[in-house]
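A protein chain is absent from this complex, but the other protein chains hold their places.
And then subunit A:
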Amino acid sequence: MAFCTGCSLLCDDIVVDLDGGKIGKTMNLCRKGHAHYSSIGSGRLTPCVDGSEVGVEDAMMAAAEVLAGADNPLLFGWGASTLEAQRAGVDLAKKLGGAIDDPSSYSQGLITEKIIAGDLPTCTLDDVRNFADVSIYWGDDPSSSHPRHMSRFSYFPRGEKRQRGYEEDREAIVIDVRKSPTAQIAADGFFKITPGGDGAFIEALVASLAGKIPKVEDKKRMLNLGTKLRKAKFGAIFTGQGLAHSLRGDLSGFVSLVGKLNEITRFSVIPTLGDYNTRGFNQTLFDETGHVNSVSFKDGVRHGREFSIARLLDSCDAVMVMGSDPAAALPAAIAKKLERAAMVAVGSHRNMTTDFAKVSVPMAVAGIEAGGSCLRTDGVRVEFDGLVRSDHLSDVDIIKRIMEAV
């Protein structure tokens, strides 16, 4: 059995035919996972300094030079790195007196922080499979982003207390701005909201839970939803970027809604995170500093929006991007600022960011070419081994080597 690090579900039932050390036929991988496995043979990053190809060792030395010469370095990415590399990355940021951040600073960081800090109740995906009778997908479309989410854990499978699966024992509720593929599966459980309307929906839901008339167009449907949630035995709320962006950093309404639900029955929150080990980075940094992202180690430990990549790109003089592609993910106006600073990109494949980095260092794909450990989107620790032999260095080896040279 092999592991898939294509998304944060970390499927562990993958069967891969190894044809002379190469990936052959695969079983149980979704389309995204299959693409992840197939990608190891193409589009790989080559070690480069200022556009010319060099040896890996030289590239790592050049990377160390860029970082050591900077006053305000930023280490960004880390979602697609093992726990070991993340741990070493935090140490590197400390040594450099720089800032460290990950894409959760512009997606679900706040929700993950509340979960890790214990302000929002959570559970594992296996608990969801065994016990949950109501699954709410809020601003979340796992059918597109995490294809096996519904079939492995949250809606279709049979579980200990849910022997009849989706047919009778489970209910899917989707709250989204568009009829996503997940919403099509939920059919009658789909609640369409206007963009930015999550706050109003939370208010209406709180009112209907309290038995008051909610201020929405379809009052009857909202009251029915309130009744359904009151009657749930074990509910799970899967949050997506849609919810995080719509609430604009103010989670008080959402936290209070989850609190009210938990006064009546049991409801847990699990974020649907993008990269395979985003949760791992958030947990690692939280254990070290008490914050999940946007931390600066210059003059002690400081945290705040001003240390997120979106703000820091104005002032930092060097950026190390670790297994991420901020040039593609950030809005163009902010992404353009990446040109300002000297950039080091460590990654397994070429992407927009690596294409205009000063130094690029190739790494092995964790889970296929290198082993390690990571945290699933629900916080469960998973350990895995490499599957095929590779000449590429693992992410942790690269960070340690750069740290030695700094």
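Miscellaneous remarks
Following the convention adopted for this analysis, a contact is a pair of C-beta atoms (placed from the backbone, for glycine too) under 8 Å apart; a residue touches a chain by one contact, two chains touch by 3 or more; residues count from 1.
The definition used in the following text is that contacts and distances are computed from a predicted model.
Chain not shown in the complex: UniProt lists it as "(Fe-S)-binding protein", one of "Universal stress protein UspA", "(Fe-S)-binding protein", "Amino acid transporter" or "Potassium channel-like protein".
Within the full complex, the residue among A:47, A:147 or A:326 touching the omitted chain is A:147.
Note on the undisplayed chain: of the listed residues A:87, A:114 or A:129, the one touching it is A:129. Residue-wise, the contact with the chain that is not shown comes from A:182, picked out of A:86, A:182 or A:268. Contact with the chain not shown here comes from a single listed residue; of A:103, A:139 or A:159, that residue is A:159.
Those residues of subunit A that touch the chain absent from the view are 13-15, 25-35, 129, 143-144, 147-148, 150-153, 156-159, 165-166, 181-182, 184-185.
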